[in-house]
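Taken from a larger complex, these chains appear in their original positions, while the remainder are omitted.
Note that the chains take the letters A, B and C in the order they are written out, and that residue 1 is the start of every chain.
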Amino acid sequence: MHIRIINPNTTAAFTRSLARDGAAVAAAGTFVDAVSPSSGTPSIESHVEEAIGALGVLEMIRDSVGVDGFVLACFGDTGLSAAREATGVPVVGMTEAAYFAAAMLAARFSVITLPPRTRIHAERVLRETGLAARCARVRAIDLPVLDMEADPAAALAALLAEARLALAEDDAEAIVLGCAGLTPLVGPMQDALGVPVIDGVTVAVKMAEGLVSLGLRTSKRGSFDTPPVKGLTGPFAGLFRGG
Amino acid sequence: MHIRIINPNTTAAFTRSLARDGAAVAAAGTFVDAVSPSSGTPSIESHVEEAIGALGVLEMIRDSVGVDGFVLACFGDTGLSAAREATGVPVVGMTEAAYFAAAMLAARFSVITLPPRTRIHAERVLRETGLAARCARVRAIDLPVLDMEADPAAALAALLAEARLALAEDDAEAIVLGCAGLTPLVGPMQDALGVPVIDGVTVAVKMAEGLVSLGLRTSKRGSFDTPPVKGLTGPFAGLFRGG
Amino acid sequence: MHIRIINPNTTAAFTRSLARDGAAVAAAGTFVDAVSPSSGTPSIESHVEEAIGALGVLEMIRDSVGVDGFVLACFGDTGLSAAREATGVPVVGMTEAAYFAAAMLAARFSVITLPPRTRIHAERVLRETGLAARCARVRAIDLPVLDMEADPAAALAALLAEARLALAEDDAEAIVLGCAGLTPLVGPMQDALGVPVIDGVTVAVKMAEGLVSLGLRTSKRGSFDTPPVKGLTGPFAGLFRGG
């Protein structure tokens, strides 16, 4: 089985981390890799960048052959519905996966995202998944995504400090990490906090693997049916070739 | 005052209709025009095409100088949050505007969109605007957007037939038209049905005009603050130049 | 076009301010005036006074000839549904208009009403418009409505102080003013705060003007159909004369 993680941003180091972290949790017989678009934005921290990233997701789905399931590795799940139209194999967003896992492990969780302006993306997926009432609070640390990649120790310290506030002030029973690329921090954070710490990327890999192993595919009846092919032009020509 | 209607698809005839219909409702002193992206998709009937259209919206905002307010003329309001980040002037989506107007004229309304697979877009905006409980039903006619443009008489007949079902089966008190480009059908439909028929494009023009005339602008605090400028690449290079 | 602002309370100075502030934002060709009932309550700060004010609204609609659209200028929109039954022209409540405008300018807003006991009215309209999730908090300053009219400088200081709390504690991105008569404070508040400050009266005037200019009218099918005329007695005799 081949599960492909799509990193909608263009930062190659990020993509390599995702491939490594995804492969580390794959079952025997599952091949996990990660790809990122040829052009776009180095990180996704705004609605503008979400719009750009969504195109990257579609480009990568178009260019994937023989993949059995996709994981979208951007908190906010940009492009998820479009991706479900563009392919028949399961597509799992890291955000929805993280929320579903949190809901199976705790009655009440807090999210820690970054930077603060992206809280609105986390909240949008809470509404879409119906789990807003289970989320005590969407918190954020004031750190750009790429700085977090550059200095994991600082990221860990900032996340731990914010998570401690979530336990103390929100009565959170679990913590959802609101960004891709944080898998290596899960262990240290769980050890320090004593509550489940949920990384959506690895959870999504396991959920995609599960759906694929059961022979489940994205519904092609109704909302996610393959769209009709039309005269796309410019950089979008060829972006989508139909079923 | 300059209000610009953004048509996120590439069909020029559509853009010309929007300009004509928008200008027809402008107050004295308001100049209304309509633009569409240089490349993209000829109509928006899927999540894939919404993703493409959102980029077109950003391209057109980048290329607009001296505009006082924007109207997004695509049912589903693709790219609306990104547009609000990309500019400080008001941006009004035709879908939200149509729903808000319907809520001020009737206790309960039905939406008629096209083709059927786009109902999910209409429903998404109902949830986002909080007006889902006021919508009796999202209906659809089985007609591609471009066919509707090509044969307005057939579109009128199909919309009237569906609207009559909405009155009879849904107890609808008003009808929201779920597509741009239908402004000329409002009069005939209201005459035939005897209930308010709401076209989001013209309503959005008036709402944008109103916000601008009051000196109101998009909040730049928090969620829609101008995003940081980063190294965008490929077709996206230069798409967003910051505040 | 004639837009009439209905002030449901009996304070004439208030009515004069509304007429002046409404006329100042009207488009060329729009005549705006304001009326208030011959008897009733000098301000509306309770459910009891809302009940009294609703009768005043109906009295003024009965006595209006040749009006193209009404604005209800009382935060809480008392009598709005009854007004929609009593006339075929559009009726816009200042509260719903303020919330709809806020939702088009910011992802998240706070309301500042007065005095504190009226928060329940602001919350009722949030539920009715479906925008409760977009409101971070309904705040209040501890000042009677008529004192605010008497001492605008004190009102401005109190509102600014509370608005600063809304920005700091609620992450509000815009402020909705929860009382009629505050239009002159919008400019100073926006200058001081740097976020949109929304006055429902002027927004409602523009929305009513927009609906009228599009030929839209209140639906007379179903919930807001003209009620049957019955034997009203006492002070209510003649209050409603049917369609």
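Throughout what follows, contacts are C-beta pairs under 8 Å (C-beta built on N, C-alpha and C of every residue); 3 or more make two chains touch, one makes a residue touch a chain.
Predicted, not measured: the structure shown is a model, and the values here were computed from it.
A.B. asks: Please give the number of copies in the complete assembly; 3 of them are in place here.
C.D. replies: 6
The definition used in the following text is that only the chains that are shown with their structure count from here on.
A.B. asks: Averaging each chain's C-alpha atoms to get its centre, pick out the one most distant from chain C.
C.D. replies: Using the mean of the C-alpha atoms as each chain's centre, the farthest one from chain C is A.
A.B. asks: Centroid of chain A to centroid of chain C, CA atoms only: how many Å?
C.D. replies: That pair's centroid distance is 44 Å.
A.B. asks: Please list all residues of chain C that touch 2 or more other chains.
C.D. replies: 107, 133, in rising order.
A.B. asks: Which part of chain A faces chain B closely enough to touch in the complex?
C.D. replies: 10, 38-43, 45-52, 54-55, 57-58, 79, 81-82, 84-86, 116-117, 119-120, 127, 144, 222-225, 227-228, 230-237, 239-240
A.B. asks: In the complex, go through chain B and note every residue touching chain C.
C.D. replies: 25, 27-29, 81, 90-93, 96-97, 100-101, 103-108, 129-134, 167, 171, 173-174, 186-187, 190, 194-196, 198-199, 202-203, 206-207, 209-211, 213-224
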